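A single protein chain has been omitted; all remaining protein chains appear in their positions.
Moving on, here comes subunit A:
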Amino acid sequence: MLWVDDYRPRTLNELHYHVRLSQRLKSLAGSGDFPHLLFYGPSGAGKKTRIAATLNELFGGGVEKLKIDQRVFITPSRKKLDVNVVQSNYHIELTPSEVGNYDRIVIQEILKEIAQTQQVDVSAKHRFKVVVINEADSLSRDAQAALRRTMEKYMTNLRIILCANSTSRLIAPIKSRCLLIRVAAPSHEEMLTVLNHVAKRAGAGLLPQDMADEIITDANGNMRKAILVFEAMKMQSPDLSSSPPIVKPDWETYCYKVGDMIIQEQTPQRVMEVRAKLYELLSHCIPPTIILKTVADRVVQKVDESLKADIMHWAAIYENRMRLGNKKIYHLEAWVVKVMSLYKQFFLGIELGDLDDFI
């Protein structure tokens, strides 16, 4: 098992940071009038960990006895959908975005089923079961609509916990029905505490301060990433005091390379080379939005101040088109060409300007 899993806090008391939030969750879980919740915040901030700890507070350790089921749903057009559901006696966990546009069917079926069954365990602390919905921000409009009345009607048997990165994509009536729980990324010091804690529990010896600082800065608030990188570095060079270089994920280095290529040369030839690299990234299942953002961040570090805002503007525009369109590569490539042309124009502009002075 990985350290991120091994040393993941199990209860609200063990959670390291956002102590006031933990208290708030504890006070909510202490009572049967527990509302629906919506956890949101950046990746690796600890949403899932906090949800699991809240379930633990609600029902006790029994929530950790998990079964994984393959469930089959049939769409009205007779298509079969396979969905993995993780469940305990007290809760069930779904990632409906796995089935794309059919998510409404899955949500509907599972919620009705839960709503109509009573808690089997008579000694359970609460009458309701909890349905955890991951990646709630990618639920379709239809699926969100289907949640609305269900969330009210079956309150006695059912509570919903939604987990999302952002609330922007959730419709207002859903936000109205939940208590919103913002989970901010931990601060530098908070991450340091967690890393030291993990180092101690893993028996990894003392974590040198400068190495810790480097890991934390690189992780940009993502606790999971920090622990993963730390473990990888420990594997590569068991003697941490020799201060090994920080382990970067391959795709990140690769994206930087793409950024550099755009800056070095702006020719049709280069566009083809960049495209090959982008394809490579996509084929390794790196989400296109992440690719675009990482490359753009690299590019703006290297260009003149006056170009930066424009480059990010087009990144925003093309990212949006990418979501609406079908072929991700078209839009990534269009952005690359746009940036190259901006960059070239900028230099031509300067040269022409210089000429102006002479004439």
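In the analysis below, a contact is a pair of C-beta atoms (placed from the backbone, for glycine too) under 8 Å apart; a residue touches a chain by one contact, two chains touch by 3 or more; residues count from 1.
One rule holds in what follows: contacts and distances are computed from a predicted model.
When the unshown chain is looked up in UniProt, the name that turns up among "P-loop containing nucleoside triphosphate hydrolase protein", "E2 NEDD8-conjugating enzyme", "Protein pelota homolog" or "Ferritin" is "P-loop containing nucleoside triphosphate hydrolase protein". The chain not shown here is touched by just one of A:S31, A:Q70, A:S242 or A:Q264, and that residue is A:S31. Across A:P9, A:G221 or A:G259, the residue that sits in touch with the chain not pictured is A:G221.
Per the touch definition above, the residue from A:M1, A:I68 or A:A172 contacting the chain not shown is A:A172. In the full complex, the hidden chain is touched by subunit A at residues 20, 23-24, 26-28, 30-36, 40-42, 45, 76, 108, 111-112, 115-116, 118, 127, 141-142, 145-150, 152-157, 165-169, 172-173, 175-180, 182-185, 220-221, 289, 293, 300, 305, 308-309, 312-313, 315-316, 319-320, 323-324.
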